[in-house]
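One protein chain omitted, others in place.
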Amino acid sequence: MVDDTQVATVTRPQIQIQNAVKSFNGRVVVDIDNLTLGDHPIEGLIGPNGAGKTTLMRMIMHSTPLDSGTITLSNANGDRDVVISDLPTHWMAPHGVVKSNQVIMDFDKLTILDSMLLAVAKHRYEQPHRILAEKSVYDANVARIHEYMEFFDLGDPYRFAGSAGEKKLLDIIRCLLLDPKFLLLDEPTAGLPEDLTEKVMETIRDLAAAGTSVVVVEHDLNVIWNLSDDVHFMAEGNVVMHGSPQEIRENKTVIEKYLGEGHV
Amino acid sequence: MNLDWLDAFLISGLFSVVVIVGLGLLLHLQLGLTRIANFGVVGFFGIGMYSFGVLFTKVDWPFGDFWAFLISLAFGTFVAGLSGLLVGWLIADLDEDGVLVGTLGFATAVAILATTEDGLTGGARGLGGLRFPYDVGSVKADEFLWLIIVSIVVALILLYVWWVHRTPYGRLLIGIGGNEPLARSLGKPAFRAKLWLFAVGSAGMGLLGALFGVMERFLAPENLGIDVTLAAMVALVIGGTARAWGAVIGGFLVIGFFDIIVQSYLPFPREWYGQAIPNIKQIVFGAVLITVLLFRPLGILGDMRRDKLMRRVHGG
Partner (left out) sequence: MLDFISDSIVIGLTEHAPLILAAIGFALLYRLTGLINVAYSETITLGAYFGMWVNTTFDLNFYTVLIPAGLLAGVISVGTYFAIFRPAKMLNVGGLEMIIISFGLSIVLRHALQFVFGYPVRFFEVPPPDTIRVLGVGVGSFRILAVASVAVLALILYLFIQKSSFGLQIRALASDEDLAQASGIRPLFVTVLIWFIAGIAGGMAGAFYGVSSSVAPLLGWRQFLFIFLVVVVGGRKGLGGVIITGALTGIALAAMTLQFGQVLYAQLALIVAFVVLLKWRSKRAAETVKV
């Protein structure tokens, strides 16, 4: 089922995972023979706790190195494929592969504006001798930053992110500012109030419609059923099935292993 | 120029304050922004000092003192920067203990080389023959002019450091210091950034070392002790590691107190100045480090205020 050929031609960025294995202290956490992400605009990745979802995402970002196997990014516009599992973490964003974090990650000493400017600044401006680069970076990006600030109703950009929800949102906005070709979201709505969850989902839909491939890991299954065009179900380190949200939702194994009887 | 009003001790006291402030400012970029504890400050300081001194005194320069001096100065700065690149490469992806070992090891290596290579450095006997690139009459006037020149250099370093807070580069350093994994996931090459940080910071430290050596006129391995690193660290920590002005305030307060006020203006018995006062000075420095870090870790000036800074820079 995993080896699906319904979309043979590459229409959007895809990530191919082949023979990828990761184990911690001898326990195999992820073991995937062959998996393609990005056949559909938005794909959900679900599974019971400990199935290896977060580890798989970290493996794609190469912040957790693989024991073996390869992960390849193929681009929609005819660029050459990139074996991203050979590259260090900081090359992912330049290749367009970006991930938001499950746990709250923030820069304590940077303001909201700082945080966004840091995300968008091209590295050529971040050199010791580029002492006059601030204005260029600010002018080139201030419009976009304000757009997000207003859309998510963040208020004053010159302050520090306060609540956990705000930091989570900021984490997602930083990812969006990076113009991802392939966006991985690890529980993007956990800890966000409902109206913001709606707005995040709206933004993700727009992004996907514009050509970005999105993979969402989420515990709130309503988000998955609403958002995804396709759902991968992961258990014990492998993607054991995938299909439309409807199919997965009604699948017996999924219900037994994960959803529980009373859920549907 | 009549300089009778000026005490010779005041010149040397101010000079040491200014040099330590310069080192503290460069350390601020590493320790305060990027959170790398460089315990090898004196190593970069020393390698710049000796590279400059050896080239200047050992080469039979075909042209005048002034150009020979400038070329040697550039050489000392360059060698220090290069060694910073090397040390940076060795330690940029190590954890705190690795950084401590690497930087301390480098400082020790420089002290060892200054001792063993006596063909070049004069070994334990030291290296003489350094002089000012000018002569304005008296020794005192020469030293005073040198103090002013070095003060200008340190003021430029201050300007640069102050300005870095207002650049994407400074933001990158703060980002790496605050959350390196997150910075890397945003596509920031943390390793390379640290490498260049070390190269630039070390070049600056080397330049200060060379300028310091000129005032000393005589280079000896005793100049390469851990007390230089300690003084720069104390100045920075008491003033405020996270602030551009921290090293300046801390330097004038602590180093100034000992090297100017105690040295010249307090009525201690003469025999104390040989061993007791330098000893007390070190004890106070150590105690200041402990006390400040326990009770006010960010020093007198406190934490950086990016909220105010960003508002000021980008309006609003």
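The first chain written gets the first letter, and so on, giving A and B; residue counts start at 1 in each chain.
Criterion: a residue touches a chain if its C-beta (ideal position, glycine included) is under 8 Å from a C-beta of that chain, and two chains touch if they have at least 3 such contacts.
Everything numeric here is computed off the predicted structure, so don't read it as measured data.
Chemist: Of the residues A:Gln16, A:Thr36, A:Ser74 or A:Thr89, which one touches the chain left out of the display?
Modeler: Answer from the full complex: A:Thr89 touches the omitted chain.
Chemist: Write down which of A:Gly50, A:Pro65 or A:Pro94 is the residue touching the left-out chain.
Modeler: A:Pro65
Chemist: From the list B:Val237, B:Val262 or B:Leu301, pick the residue that touches the absent chain.
Modeler: B:Val237
Chemist: In the full complex, which of B:Leu10, B:Ala74, B:Leu90 or B:Ala141 touches the chain missing from this view?
Modeler: Only one of B:Leu10, B:Ala74, B:Leu90 or B:Ala141 touches the chain omitted from view, namely B:Leu90.
Chemist: What does the interface between chain B and the hidden chain look like in terms of residue numbers?
Modeler: 31, 35, 37, 39, 89-91, 93-94, 96-98, 100-102, 104-105, 108-109, 112-113, 115-116, 181-182, 184-185, 226, 230, 233, 237, 275, 279-280, 282-283, 285-290, 293-295, 297
Just so we're on the same page, only the chains that are shown with their structure count from here on.
Chemist: Measure off the straight-line distance from the CA centroid of chain A to the CA centroid of chain B, and report it in whole Å.
Modeler: 44
Chemist: What part of chain A is in contact with chain B in the complex they form?
Modeler: Those residues of chain A that touch chain B are 61, 63, 88-94, 98-99, 101, 105-111, 113-114, 117-119, 121, 123, 125-128, 130-134, 137-138, 142, 156-160, 174, 178.
Chemist: Which of the residues in chain B end up touching chain A in this complex?
Modeler: By the definition above, chain B touches chain A via 160, 163-164, 166-169, 171-172, 174-175, 177-179, 181-190, 193, 196-197, 200, 242, 303-304, 306-308, 310-311, 313-314, 316.
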